[in-house]
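Structure incoming, see below.
Shown here: the complex without one of its protein chains, the others still in place.
This part shows chain A:
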Amino acid sequence: MPIRAANRAEAARLRAIFEAAGAQPVEAPILLPAETLLDLYGEDIRGRAYVTSDALRGEQMLRPDFTVPVVQMHMQHGAEPARYTYAGEVFRRQEDDPARANEYLQVGYEIFERSAPAAADAEVFALIGSVLDGLPVRAATGDIGLLTAAVAGLHTTDRRKAALMRHIWRPRRFRALIDRYSGRAPVPPTRAALLADLDPLAHAGPEIGLRSREEIGARLTALHEDAAAAPISAAELGLMDALLSVRETMTFALGHLRDIAVDMPAIAPAVARLEARAEALAARGVDVASLEFEASYGRTQMEYYDGFVFGFYAEGRPDLPPVATGGRYDALTRQLGAASGHPEREIPAVGGVVRPGLMLDLREGRAQGEAA
């Protein structure tokens, strides 16, 4: 069978499995309004998605994934709870690696449900795992909720917590902020000079642009308040580092996290959720004693996952993208709900996608047939 036809047949087979698991098949447009995606992901999405435009509808993006259109569809006329499946092409701009496919098939399974989040997490993970059974893949898991709970529980100002929350998905900036708030990084001399200046705006040059004198004044006030705030303590910093470096099997990770939670009670509810998830996974036949768990996993991906995160990777093939990925994205429905003027439509959601082309590459030893 020609490669494209084989990939398509495999996608149809997978979607039928997801349908049999209780999902309703749905379609999504290929052209999406760019504004929604830009609003969610920021400028970075332009580096990952193809943008086109016309004079009538303005900028459109070739869908980089199904999550956003499926969430929007559900929020418009979905019943609750709901399970959806879909199969189709996604398009990813590739600017550096010619071996990476810029167009490939994805088959997904998404659950929108208010109750029993642990069971829904386990259902998605186990289902995705079952269709990959027999392939040389290993699973990685994480939980963004642990980190957000840890940040929320820090003994520091709300402004600092908000800045850290904003950069959970940008580990480098997150680290720089932590270093600054804890006093580990010295105050830059220009900042010190600015804070010592009683009226820095007096000799600032002409007022140009939309950012106003009041906005600059507000930030100066914030900087003064921040300079007066106590540093994040070395003890809290140590706990944060310990949390971020947890990387072991889920069973051992849980033990370790319970220890950390003794001194950092703010993460206790998140640890309890992880524990409930581990039990739900075990109930679905997942071997949690050998399942990898990494507290930092999933922080460099698209920033909508905010709880459970997972990926399946081809063994010994670090050159390949993950064969399957997924996670919980409660915040996404909140943001899209607010953006559409219907904040009440937010609903907890979890889902995952597999790449049928990559699955066939692995199963049949095909070389890069997915990209064909």
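By definition in this document, a residue touches a chain if its C-beta (ideal position, glycine included) is under 8 Å from a C-beta of that chain, and two chains touch if they have at least 3 such contacts; residues count from 1.
In this section, contacts and distances are computed from a predicted model.
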item	value
The complex's invisible chain, by UniProt name, from "STAS domain-containing protein", "Carbon-monoxide dehydrogenase small subunit", "ATP phosphoribosyltransferase" or "ABC transporter ATP-binding protein"	"ATP phosphoribosyltransferase"
Option touching the unshown chain, where A:A176, A:A230 or A:A272 are the choices	A:A176
Hidden-chain contact residue, picked from the options A:A16, A:L38 or A:A282	A:L38
Touch criterion as defined above, residue of A:L223, A:A283 or A:A338 at the omitted chain	A:L223
Full-complex contact with the absent chain, from A:R4, A:R211 or A:R363	A:R211
Contact with the hidden chain (one of A:A163, A:A242 or A:A282)	A:A163
Missing-chain contacts mapped onto chain A	38, 42-44, 46-47, 94-98, 163, 166-167, 170, 172-174, 176, 180, 188, 190-191, 194, 197, 200-201, 204-211, 215-216, 218-220, 223
